[in-house]
Structures are given as C-alpha cells and as structure tokens.
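Here the complex is missing one protein chain, while the rest keep their positions.
This part shows chain A:
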C-alpha cells in the first residue's frame, strides 16, 4: 500500500511551517512523527494535497524548565520523553504513560505533540495532558495563542486547532507538594491501543488525600476527567476503602463506545477498576 501522491514541504522554523500550511492548498496535513498519519495515508483514508513535515523544525524539539512549568516541544519524540530527566523529575506521569505507547520503533518516531494533535480517544497522552492541566501553545497566521487541555480536545480526532494552526509546545505545570502518579492501562495484547486507561495524580497530606486529578482514556470521543471521583477523594482518608468507594463513580458523565474490543458497560466497569488501582498506587497504598 502506497500513499496517494502529494506535495512535500519541509520547513525548518515554526514561521516557515505556518507559512507552508497557509500556502499548501485546500487539503494540507501536518506531519509530526508520521506514525498515525503515514498508516492512514497508506490506507488512503487521507490523501492530502500537501504534507508539511515538521521533522526539521529544531525549535519544536526538547524539554525546558520555566520555573513553575515544563515546556515540552511538540516534536519531542516519545523515546525522548521517556528518558528526559526534567520529565522524570517534574512530570513522571507523562513518562509512565508514554512508555506504554505502541512499541519501541513507533516511540522512536512518534511525538508528544503529534499524539495530542491527533486526539485519538484511545491514545494515552491526551488524558495525561488533561489530568495535568497542560496548556497547548499554538501558532497560526495571526500569532500565538494558548489553550488549556480542557478546551483543546473537542471531539473524536478533533481539537480546537484551526486550519492553518500548528501545535508548537505544551506547558505542563509542575506538581508542587507530595504527589504520587500512576498510569493504569488495560489492553489485550502487546502494542495494542488502550481499551480503557486511567491517569492519576494524587497529593497526600497528613494521611489524607488532599487532591486527586484523574484523566480517562477511551471513555468517550475525547479524554475526560473523572470529576465525581476527584470530588469524592478531596479530603478523603488515604485508605483502600475510601479509594474504592470514590472509584465507583469514575464512569459518571462518560460516554464510552462499544466496539470489537469491549462494550460500553464493560468499559464503564474497567474505568472504575483501573481508577481504583491507579489512585491507590499513586497514593502509595
């Protein structure tokens, strides 16, 4: 299987990339690592007129410390994220989830920003970005804007990125205090997508759970927060019983799909079980 013919543009700066997208015609696709786009193009589910390859935009790659936040370049590969010392120190949840993405080879090419912009509901990183209250920095013809993760994911494979816009970097606020994190993923076989997964960050204080942030993967067309469980955990005892009780409401407000891997009610069950496990581990129980 070979993709349909396209024009190929390889900018070296963000400004050039935005310009290339603007000049690319009616149907432009922006390629980050290509690990989702190339398969889709091979199947001819996408046949863009122009592909703008961000692979040489050096300013979009790498992680930097900006005091209260880490800034992760959108073109930082999954393999780089997994081994980055700043992420290990300040945003371990991202590294833990990224280790479960696809396989070794795909993590060498696939990128953090590409996975977020692709917005696959079964992708692991959108729920993590949502749980960590990440901010998306977007460049477009009229300059830059910043969008919180809670407004970035709009629908199935759809984000708030407008035509002509490029996701440049992701600001991840550092967790201050005594936080534990855990990504619990359920799938059937190696390298498969999440059937359901749960990203949890929990702050403990004096034997209690002061705050919990829980992102759900594949429980609807977009990543979701388990808001009812988060509310139940705020101030709860850091005990297995309290966590189990709170986790029972993890699927509230979700709308999971039914497919070959799982029916919706099974996904709701998984969300509860995985939330319990993720929160318990993150809370050190």
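The working rule: a contact is a pair of C-beta atoms (placed from the backbone, for glycine too) under 8 Å apart; a residue touches a chain by one contact, two chains touch by 3 or more; residues count from 1.
FYI, contacts and distances are computed from a predicted model.
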Study note, to complete from the structure: Among "YdbS-like PH domain-containing protein", "Carbon-monoxide dehydrogenase small subunit", "Acetyl-CoA C-acetyltransferase" or "ABC transporter permease", the omitted chain is listed in UniProt as "Carbon-monoxide dehydrogenase small subunit"
Check your understanding: Among A:20, A:60 or A:102, which one is in touch with the chain left out?
Key -> A:102
Review point. Which residue among A:22, A:38 or A:157 touches the omitted chain?
Key: A:38
Revision key, fill the gap. Considering the complete complex, of A:5, A:45 or A:260, the missing chain is touched by A:5
Check your understanding: Which chain A residues would touch the chain omitted from the figure, given the whole complex?
Key -> 1-8, 10, 34-35, 38-39, 41-42, 51, 53, 55, 79, 102-106, 108-109, 190-191
